[in-house]
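Before I ask anything, here is the structure I am working with.
Excluded from the complex is one protein chain; the other protein chains are retained at their positions.
The first chain written gets the first letter, and so on, giving A and B; residue counts start at 1 in each chain.
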Amino acid sequence: MIYLILTLILSLVMLVGAVMAIHHPKLSVAVIAAGSVSLFASVLFLVLAAPDVAMTEAAIGSGLSTIIFFYVLNKIKRENDTQ
Amino acid sequence: MIRNSLIIVLLAGLAAIFYGLFSNYHGTEKPNQLASYYTAEENINAVNSANLVTAVVVTYRGFDTLGEVTILFITASIVGFFMKGKVKPKEQRAVRETSEILATATKVLVPVFIMFGIYIMINGHLTPGGGFQGGAVIASSVVLLLLSNPNMKINRTLFTVLESISGVGFVVVGIIGIILAGGFLDNRIMEMGKLGSLLSAGAIPIIYSFIGLKVGSELSNLLGDFNEVQNEI
Partner (left out) sequence: MEYISLATGFLLVLIGIWGILTRKNLIKIILGFTIFDTGLNVILVSIAYIKGGTAPIIDSTVSAADASSRVVDPVPQALVLTAIVIGLGVTALMLTYALKLYRSKQTLDIDQFKDLKW
């Protein structure tokens, strides 16, 4: 019973985060919302009895992917400023 | 106008297909034939690894792991090839001074991260973990070093040599499996121990350590490329 409520809350937060990632006009907020979708998907994998997949998704999807997006955004802002 | 209505028609069609798939799914009560083959007792004792997902990834479906390692290698080399702008003379970019909390915490946390990554890699056949997770943790420690000191130059030669040796080692262990035992990436070439102890499951710790080293050094090279492109024109 408790797992059912937990799954419901996680799914709602993931869907709200995904819509915000596509819809929000600022780019930094959108990138962080996509990172939070990956983070809550990792907890959902743990509730579905898959600990290997949860560890991989947390390290790669939520950590490294967000960092690479921020490197590219910083480079674009820097080229915009030096013109 | 036409474009928006076509997009809505496409999404509605996909939603109808997904609803058809969703309503045909009754939950599974018993594992199907392939899963009951992989989790039968005599097959667990033949491979002798306590983590069943590791046994599937490294020995039963080892050829798919070889394909994935190839795809990662191609990706890292394409990114390294494209990320070269016009070469700027060696001046450092003007960065803001990093805060003292980040600099002190980096000195304390980076050795802990690297030890944790090596621990996850070696214990891949006993607890959840393995090569991919350990490699990602080691790449995260390199990211922490790059964030606290953006003008640091990472040692490209070391990571490239490490990656090449690990890739070649992985293929060589697989070919030794063809010569000495049943097939490609068979783990019976070294002796099996007792189920659940550290020195068990034949060659699985060695294969997974090679994969972990390769993934870790590849992702570190990728992040170093993304960091050095900030300096160029």
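Convention: a contact is a pair of C-beta atoms (placed from the backbone, for glycine too) under 8 Å apart; a residue touches a chain by one contact, two chains touch by 3 or more.
Note that this is a predicted model, so its numbers are computed, not measured.
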| item | value |
| --- | --- |
| Residue, one of B:Ala35, B:Ala103 or B:Leu147, that touches the chain absent here | B:Ala35 |
| Contacts of subunit B with the absent chain, listed as residue ranges | 7, 10-11, 14-15, 18, 21-22, 25, 27-32, 34-36, 38-41, 44-45, 50-53, 55-57, 61, 64-65, 68, 71-72, 75-76, 78-79, 82-83, 85, 127-128, 132, 195-196, 215, 222, 229 |
| Residue numbers in subunit A that touch the chain omitted from display | 3-4, 7-8, 11, 14-15, 18-19, 21-22, 27, 30-31, 34, 37-38, 41, 44-45, 47-53, 56-57, 60-61, 64-65, 68-69, 72-73, 75-76, 79, 83 |
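One rule holds for everything that comes next: only the chains that are shown with their structure count from here on.
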| item | value |
| --- | --- |
| Separation of subunit A from subunit B, taking each centre as the mean of its C-alpha atoms, in whole Å | 19 |
| Parts of subunit A lying in touch with subunit B, wherever the complex brings them together | 51-52, 55-56, 59-60, 63-64, 67-68, 71-72, 74-75, 78 |
| In the complex, subunit B residues that touch subunit A | 51, 53-54, 120, 128-130, 132-133, 136-137, 139-140, 143, 219, 222-223, 226-227, 229-230 |
